[in-house]
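Notes follow once the structure below has been shown.
Here the complex is missing a single protein chain, while all its other protein chains stay put.
In order of appearance the chains are A, B and C, and numbering begins at 1 in each one.
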Amino acid sequence: MIRILVSVAPIDLAGEMARVERQDVGAVASFCGLVRADDGVDQLELEHYPGATEAALDRIAHEAVERWSLQAATIVHRVGPMRPGERIVLVAAAAPHRRDALDACAYLIDRLKTDAPFWKRETRGDEARWVEARESDTNAAERWTQ
Amino acid sequence: MIRILVSVAPIDLAGEMARVERQDVGAVASFCGLVRADDGVDQLELEHYPGATEAALDRIAHEAVERWSLQAATIVHRVGPMRPGERIVLVAAAAPHRRDALDACAYLIDRLKTDAPFWKRETRGDEARWVEARESDTNAAERWTQ
Amino acid sequence: MTLTILYFAWVRERIGEAEETVTLPSHVVTVADLVAWLSARGGGYSEAMAAPERLRAAIDQNFVGLDAAIGGAREVAIFPPVTGG
Partner (left out) sequence: MTLTILYFAWVRERIGEAEETVTLPSHVVTVADLVAWLSARGGGYSEAMAAPERLRAAIDQNFVGLDAAIGGAREVAIFPPVTGG
């Protein structure tokens, strides 16, 4: 019921959603983060901490399952180089009722942003830079602990 | 950027998500409601008010677009008879940033539950019954007006 | 005045038809008046309209309260609380 995947392969949205829907679910909420094509980025590269990343994602998914009444929690994160328009991350939560699915989905992505060891590097033309962490992400994650 | 579809055809999740992702989006949040297979229902039938239903969904989508910074808002609702495990509804919101997408997605489904003229009839064996409206749905919709 | 009335879900089932066209008597001003007038026909009508607090309505495809005036509307729909999604 918990599925964690960190891979260089493109994210198979339809396949992942089909896995989640395969159970007796009433509600599936999902979130996809994509490489934005509108701010001049030619390539985004995702670095991660092998082992620790998967453990962190597994912990986040288990926290969601403990907190809400879920039938499935999925976190799929791509690593390596990717192009504008491609999917970086997919999280999904399935539940008998929609409020659990919606809240758990928001939790999964908010937590992932601050608690999982990934680092983004953007390339624009000849220039590469590491993306800075944003305070708004810390705030979004912290609202779940209040 | 706003897409409304009410149809007897099965909901094409992958196709709808591809439409939403086609734009310069950074975040897509979606919600799918399915016929639950775990409570003995053999068939669910959805009745709607042709014309008024599409107008109501269009109004809900426009409200979301006014309220959040969105690049796309999609509401696809199936009508007619359907089986356990099939999708009843798909809503999706695309935005540059995730908070807008997540909140708008929750808004679309909460509003749809109370503001769009659909009626569900469940069949279990020989017995058919009209599903009763739930007070929790009214409360969920009202939290957006506070 | 000629008015099309639409029925949905169990209101439709109890009445036995989805749509009809009526000529309203002058004392029928609001949707609640219409509900009372239809209910007085007896049979499936009174059964469908037995609990007006369980009914919802739209005038020309806009949701309204039962106290709304029908005015020059072309279409009134009467139905149970909605259960989509």
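Assume a residue touches a chain if its C-beta (ideal position, glycine included) is under 8 Å from a C-beta of that chain, and two chains touch if they have at least 3 such contacts.
All of these numbers come straight from a predicted model, not from anything done at the bench.
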### Query
Of the chains that are displayed, which are in contact with the missing one across the whole complex?
A
### Among A:46, A:72, A:92 or A:105, residue touching the chain not depicted
A:46
### Residues from chain A at the interface with the omitted partner, ascending
33, 46-49, 51-52, 55-56, 77, 88-89, 109, 112-121, 130-134, 137
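Operating definition for what follows: only the chains that are shown with their structure count from here on.
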### Query
Which chain lies the greatest distance away from chain B when centres are computed from Cα atoms alone?
C
### Central subunit by CA centre of mass proxy
B
### Query
For chain B and chain C, what's the span in angstrom between their mean Cα positions?
26
### Summary
For the pair chain A and chain B, the C-alpha centroid-to-centroid distance in angstrom is 23
### Message
Counting only residues that touch at least two other chains, what does the list for chain B look like?
### Response
33, 109
### Message
Please output the residue numbers of chain C that touch at least 2 other chains, ranges allowed.
### Response
85
